[in-house]
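See structure below.
A protein chain is absent from this complex, but the other protein chains hold their places.
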Amino acid sequence: MALSALAIGLSACNGLPSYGSRHPATTQGNSMFNLWQGSMTLGLAIGIFVWGLILYSVFKFRKKGNSIPSQTQYHVPLEITYTVIPILIVIGLFYFTIQSEHKVDKIVPNPAVKVTVTAFQWGWKFNYPKQNITIATTNPGSRPTLVIPTKVPVRINLVSSDVIHSFYVPKFLFKRQAIPGVKNTFDFNATKPGTYLGECSEFCGLHHDNMLFYVKAITPAAFKVWLASNHGKATA
Amino acid sequence: MTVTEERSTIGSHEPSHHEGPTGLLKWLTSTDHKVIGLSYIVTSLILFAISGVLAELIRTQLLFPDNHFVSQHFYNELFTMHGSIMMYLFVGPFAFGLGNYIVPLQIGAPDMSFPRLNALSYWLYLFGSIITVSGFFTAGGAADFGWYAYAPLSNSPFSPGMGENLWYVGIGIAGLGTILTAVNFVATVYTLRAPGMTMWRMPIFTWNMFVTSILALLVFPVLTAAFALNLADRVLGAHVFTVSGGGIPVMYQHLFWFFGHPEVYIAALPYFGIVTEILPVFSRRPVFGYKGLVLATLAIAGLSMGVWAHHMFTTGVVLLPFFSALSYLIAVPTGIKFFNWIGTMWGGQLTFEPPMLFAIGFLLVFLWGGITGVMLASPPLDFGTNATYFVVSHFHYVLIATTVFAGFGGVYYWYPKMTGRFLHHGLGKAQFWILFIGMNVTFLPQDILGSMGMPRRYAHYYPGQHFTLLNQISTVGAYIISISMILFIINFWVSWKKPILSGPDPWLGHTLEWATTSPPPPKNFTSLPPIYSDSPLWDFRLKEMKEKGEGLPR
Partner (left out) sequence: MKTEAKIFISVALFFLIIFLIYWYTSFEDAGSVMLFFSMGLGALPGAYLFWWSRRMDPRPEDLPDATIASGQGSVGAFPEGSIWPFVIGLGVTSLALTIVTNLWMGSIGIFLLGFAIVGGVRESRRGGSL
């Protein structure tokens, strides 16, 4: 029963609430969003069941009279039941997690555009190596814009030049750490045009909370125009 | 004078009164586990209060968008020191303090195995804490790189300053104290049990302190090593974690979380133990599924050693399925514990004195922490919620349930044993309800904030992000929590000024600590009941009640 609730949650376009989460703007995000809805629904269902049991025993078994209650200490079938059921639930959850993880971490062989993102204290540098375009934070607090096409896969190569940062776009439901000495690679496909706020989400020192940026998704056609008009430019 | 302790049968000798030092000198020289336990408890509660004030300052800063209540730099110090004091200097030592007082009593021992070592552990903890907190009084302020001090941010080019150095040294010293205490607990449990108290008859609290000690022995040396390496980078010019010198920053995360995740269970298992002591006593039933409960504790401890990198899912360099699977599996023994706790209450005769209220509060609050925790075991969900307020809310639900609800439950439960007095019931109940409301008002909004994408450790947010209202509700909740803590201080003061005497066994306890006077005499026992189960005193009382044929006393 619990698993079927999860399965419903994982089917696309379901009627479940978002539980506060933002609606995702990437296909990878959709997969995580469905997993989130399913897990949260299942979690709440289990929660309500157990909270119910606790409150029931609190109200039902409050002290009445002075008879000595039953002193039973073991009930093996019951104990086995409540060991096996949780195991089944987590196996189910693990299965759906692996499914979603494969979608999210999938790296395609030929992305439409590659961007090298360099995080530094306290800003970002977006470099399109093929087109020789660079966009970076110039003065503290300025917010550079990462321009990407929709629909097609975008490759991000994420590096850091000083301490550990994290590339986080809430609308993508995704973040990845930028670690000095490590090149992290991930792909995403934006689903619709729009401008999304991005944040550094790994504490990186004094101006950590001012390390913001935008991701602007535009149609592939518009993106081509943008690339052509910015070719070779290093803009702020 | 060294006393060779003789074990005695019922009523064979009078409690002896030794002439000894009094006042400050008594405190400085005492090797009595009860004095040391109380010192631990009082010191850790003072640090808890300091850390609580820091938390209120953090919440006040977040009361308005783009607020300038404190400077950015000071805000970073605030959350770093709040986390550091709570995680390193409060949750563990508070549990070890209660354990120090209670474990020897529960197993019928006259003291801990190594009383002088026990005293040394306490002094190391006290001095370490003073040094850590003293960072606030240095020119550059206290440490400001977050409580887990990721390299290379924590290295001197990025975080220079004396406060940071003191942080490393202070926590290192306190950690050494924890290792020594853990050795002491294992030795005590192995060698000082009363006759008939086999391992499988030890009260659950003692079991959990024992398992916690093994965990501490496994992981605190790793923390000390990680800190020593980091300190070498900082002050000796080493390059263990700096890329330019050929070091590997990710290795620090591995070392740290290899300590850091079991530390969460070091902060949880003793408190599970407290709850498992309170629930049976106030249900008038033995613990349901005692053996399963012990095995679940061992399973949790074991699994907790294999899940460290679930804190590193977003690094992109760890094996996701391995850590995800083991993290999910921890839900199973934790679930078993829940059903055992409910089974203990099931069919009982429940009364709701403050310890019981706090224990039930623990169950209700911890469940939500557990559910959000299971969600975070999934890497794809963690990608969205890691390092946001969702995680902040999750671990506050877990840690407040354990250390605050179960911890205060333990204080209310054992305070009569430690002092011979009750804490005021009415004030205790008021404290519980205010805490319960304040806790949920503070941290449920943070769940939603995190789901919306508010990152943790941000001193500012902006009006357009729609974070304002939820943050304000959360801050109000934090103020409500502080009211409940003030009530506790008042309660303490009331019990000091107008004592309500409790007698040796006010709750009809199940375990041996209630078989001696309150507070217990030096070397603890003048007599012991026979031990035939994990609740020897309750067996004794049941027999008495059945013989009298009157049922439970009123």
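In order of appearance the chains are A and B, and numbering begins at 1 in each one.
The rule we apply is simple: a contact is a pair of C-beta atoms (placed from the backbone, for glycine too) under 8 Å apart; a residue touches a chain by one contact, two chains touch by 3 or more.
The model shown is predicted, which means the values in this text are computed figures rather than measured ones.
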Seminar exercise, completed: Output for the hidden chain's shown neighbours is B
For this session: Check each of B:Y40, B:Y150 or B:F258 against the chain that is not shown and name the one that touches it.
Result: B:F258
Problem set entry | Selected residue (touches chain absent from view) among B:A49, B:L63 or B:I214 | B:I214
Exercise. So which of B:L176, B:I266, B:A459 or B:L537 would be touching the chain we can't see?
Worked result: B:L176
Exercise. Where does chain B touch the missing chain, residue by residue?
Worked result: 1-10, 18, 20-21, 26, 28-32, 109-111, 113, 115-117, 119-120, 122-124, 126-128, 131, 162, 165-166, 168-169, 172-173, 176, 190, 192-201, 214, 217-218, 222, 231, 235, 251, 254-255, 258, 298, 302, 305-306, 308-309, 318-319, 322, 523, 528-532
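The rule is simple: only the chains that are shown with their structure count from here on.
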Problem set entry | Cα-centroid distance, chain A relative to chain B, in whole angstrom | 31
Exercise. What residues of chain A sit close enough to touch chain B in their complex?
Worked result: 18-22, 31-32, 35-36, 39-40, 43-44, 46-47, 50-51, 53-54, 57-58, 61-75, 78-79, 82-83, 86-87, 89-90, 93-94, 97-98, 100-101, 104-105, 121, 158, 162-164, 166, 168, 170-171, 173-177, 179-182, 184-186, 197, 199-210
Problem set entry | chain A contact footprint on chain B (complex, rising order) | 72-73, 76, 145-146, 150, 152-153, 158-159, 243, 248-250, 283-292, 314-317, 320-321, 324-325, 328-329, 331-332, 335-336, 338-339, 342-343, 345-352, 360, 363-364, 367-368, 371-372, 374-375, 377-381, 383-384, 386-388, 447-453, 455-460, 465, 542, 545-546, 550-554
